[in-house]
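Missing here is one protein chain; the remaining ones are kept as they sit in the complex.
A, B and C label the chains in the order they appear, each numbered from 1.
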């Protein structure tokens, strides 16, 4: 139980839900894109449980993994990351601009429906990945040509593995 | 989530509920008063949530404050301390062997009913302490003579303060 | 109900659970209870700051203050509680007794308060027959109450009671009640709207007490059959009617060993133990308090008598106190895990990291079990209390399990003497897993929940066990 702990001066460029903000904390005042907001931390057993922001108490819970912070606040959960890590984008994004198709989860290649060099249309099923006792269609995010595809049916893949490249 | 973490070799004399044990931990084996017991720690996010003891899983929660450990286990809560700190005694103890009467909680002396040098009988009210919006009778734990009593009505006392001595 | 909530807190309680469970919270500043939670101007200021339209007084501090109720209404806010006049009439025990007698509700035999001097009271005691209870007219919650077994002790007891009553309530008027043998405490939930409808929402059995305070409540009461329930319920409604009651309240009765019932007192607020009524009736009493304050009529099903309790519910009050001598304990909560599952509800005021201070009532949580029948409710309550993890501060957890597993409680045939008749509470043998977990905890390099090993401020409070509290 402790209120009023002050953070050192810090300045961060943060991104969440497609919004981007410059956030500076100093002595109980936050500057959010230049707008000053006074705040007090309310902690229980060193855990942040609420913030008094401009005189109003807002319950919060927060946690951090690597360079990402997770915040529960006002009935929503926000994932906040340092903006430098990735360009801001609005969720839900219509598609991704990776050349590579990444495995969304670990699994086994059930079927490869195209070959290297083949032209594919946006939305065309390229691979079928079996994971979680279900089959997932991995579709081409845009029209293009398969420039890389080294996996075969039955291959195991890790989450995030590049399944194919379409350029 | 991790099982099987091994503690270094440690030997402790512990006391809880009037029982006293010599406990030695080494490589997944505990020796409790010389009796060997194999165990595995089951942790979630580094927190001990269960122990596998001789092949059987027992949910536990534990916490520590200073030299005392608190353990929830098998539907009970145990307070365990290093035995050297205090002689073992069975709870509930009938009375205490302190010469001094300690304030059970912070409060204000409402009434002093005896004076220094006065003989008192076991159970006789010595002081009335006002705390928590109630009055508490502080009684003599045994027959004796008040050898110390420096407080006056209206004095504030901290928890654990010596209120009087009876010898 | 989509109604935002504003909590108030003394600065020392900024980390308290109620602060971060509310939508907003407003500080009352620092200082004593009188300067914070009992300060009517500060509470009203906080209501303005927080933009509150109405005030719910809860069940502590100013909940039964007619002065507060009036101040709230004068400030243009909605008071979620009974009219100030009803609070006053019920708050003075002597006038409440007189009122009830007039309304035809039986009261515990006692003196009538026309005179409260020693001689009059002594004559009263002789007429009633010893033992008698000395009570303060302005009292409540067992404060200033004492039992006198023989004439020789009366004068001393009156002196002490007057002193306590004067200091606690600013009014030293006393009266005597006959001490009933083996009584049960059975109370009825009442509810009234602004349109003249008053109903009872059945009873709560509150005879499991230590230090004149309830620790386990259940509903239905094993002591009532249908005719007795109807008679007591009707008396409770009559009592509420008599003072023009509005909102939620409780009429407490004593039930003697011959199943005669007597009005004991009225609580002009929500009771701590209201959840068991909510569980068996499937109602949210707090929501209905708010609806009634907004002018709603009680539902037709209530006024037509179509409500019926379903199953059986038991509440166990978890106090930070020594389970042997019932003295309050303080400390910080190092670990807190609430039981869950069907039919288990926990209303709690602490969490891991909370500080339990001796400044306030040491109630940490209410563990409520609801099941199809009494046997299953007891089993579920025992399972729930076993599963509750509270580390770092001593609680009455062992006593609650002891009560629930006792043959006397199981029989249903018990009275307010139950706790004193329990077999001694024996500390359980320490299992190997507890020794191992303790050794691991004491030898870990970075204990996750612990402050540095040196300071142990709560240690000091445990050295001495006073023999009793005057209460």
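Just so it is clear, a contact is a pair of C-beta atoms (placed from the backbone, for glycine too) under 8 Å apart; a residue touches a chain by one contact, two chains touch by 3 or more.
Keep in mind that this is a model prediction, so the values were computed, not measured.
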Checklist line | Touch list for chain B against the chain that is not drawn | finding: 1-3, 42-47, 49-50, 55-59
Note to self: Using the document's contact rule, name the residues of chain A that touch the chain not shown here.
What the structure shows: 7-8, 10, 12, 14, 16-19, 21, 23, 25, 30, 32, 37, 39, 41, 46-48, 51, 53-54, 58, 60-80, 82, 90-93, 95-96, 98, 100-106, 123, 128-129, 131-139, 141, 158-160
Notebook entry, point to check: For chain C, which residues reach the chain that was dropped from this view?
Noted result: 1-2, 275, 278-279, 282-284, 286-287, 310-311, 338, 340-343, 345-348, 370-372, 376, 379
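Rule of thumb we're sticking to: only the chains that are shown with their structure count from here on.
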Check: Between chain A and chain C, what is the gap in Å from one C-alpha centre to the other?
Finding: 49
Item checked: Rounded Å distance, chain B centre to chain C centre (Cα mean) -> 28
Check: Where in chain C do residues touch two or more other chains at once?
Finding: 332, 449
Notebook entry, point to check: Taking each residue of chain B in turn, which ones touch at least two of the other chains?
Noted result: none
